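Every protein chain of the complex appears in place save one, which is left out.
For chain A:
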Amino acid sequence: MDILYKAFVEPFLFMSEAPDLLLQTLWEGLVSGVLYALIALGFVLIFKASGVFNFAQGIMVVFAALTLVGLYEKGVPALLALLLTAGVMLLLAIAVERIVLRPLVNQPDIILFMATFGLTYFLVGLGELVFGGSPKEMIADALYLPQGTTELTLLGGPVRFQHLDIAAAVIASIIIAALAVFFSRTRIGRALRAVADSHKAALSVGISLNQIWVIVWFAAGIVALVAGIMWGARSGVSFSLQIIALKALPVLILGGFTSVPGAIIGGLIVGVGEKVGEFYWGPLVGGGIDTWLAYVIALLFLLYRPQGLFGERIIERI
């Protein structure tokens, strides 16, 4: 009975007794969720256009952040370093299309997936060779990212809001809105959707697959850069950031691999779910449930809705 009380009564009593802590937990979950969504977005963009699950998305986040900090450390002004890093991500996109994707056209998806494994280890090696393995500090001040904390008394207790977290939520929302407009309102965006629906049909109406791939890999690179800046400003830039990208997997399963809104909703569910789960139910099992809770939620979704919340239902004729 005690365990039932602790599982089904105590957490809710605690929520009502300390609503300020519930609010703080929800806020932390939302911020984490937005950042997970940013990483997941990079996966979605590439999967939509080429059907490739880009295993290298995590290391692209680290690589972009390291390039930015590395250029700044070499004396390049921050905003110029930001532009140059975007340029590096464009070069990377062109190189990936030319060297990896183009020679592998018409190969099974698993071959392309394995190629992104190779790309991951190449970028790890290149990053370590150029920038070294030491953790670095994100140049948050130089990029005019707000620092500091605002503490408000809400629902009877202090709730802390990091200015950086607020900025992360706003910037991520802008990026997401911009991508939504890009996909739905621009010519390139419509071409990209056409490619996502059918490569052959897109080719038949004169859409260049190669050009589209460069564009989506570049867009994924920019998303990786933003994610790298935000995660880096929160917890430093190091190669362990790439492991956080694993959290994007349950986000994608929840939201669907092809849906931009799905990545966002999925990110928020995972972010809030793991924080609330760990905070209220973690002590029941000795803590640490946030490392696997997201995967359990994703597994349940897989059982009942394998295409995710917003994913396209795949019906294949046999």
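Rule of thumb we're sticking to: a contact is a pair of C-beta atoms (placed from the backbone, for glycine too) under 8 Å apart; a residue touches a chain by one contact, two chains touch by 3 or more; residues count from 1.
Everything that follows uses one rule, which is that contacts and distances are computed from a predicted model.
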| query | The complex has one chain missing from view, so what does its UniProt entry call it, picking from "ABC transporter substrate-binding protein", "histidine kinase", "Succinate dehydrogenase/fumarate reductase iron-sulfur subunit" or "Helicase XPB/Ssl2 N-terminal domain-containing protein"? | reply | "ABC transporter substrate-binding protein"
| query | With respect to the chain omitted from the figure, which of A:66, A:82 or A:124 is a touching residue? | reply | A:124
| remark: Checked against the full complex, the residue among A:87, A:133 or A:306 that touches the missing chain is A:133
| task | Could you list which residues of chain A touch the chain missing from the display? | result | 21, 24-25, 28, 31-32, 124, 128, 132-135, 137, 149, 160, 162, 231, 234-236, 238-241, 243-244, 246-247, 274-275, 278-279, 282-283, 286-288, 290-291
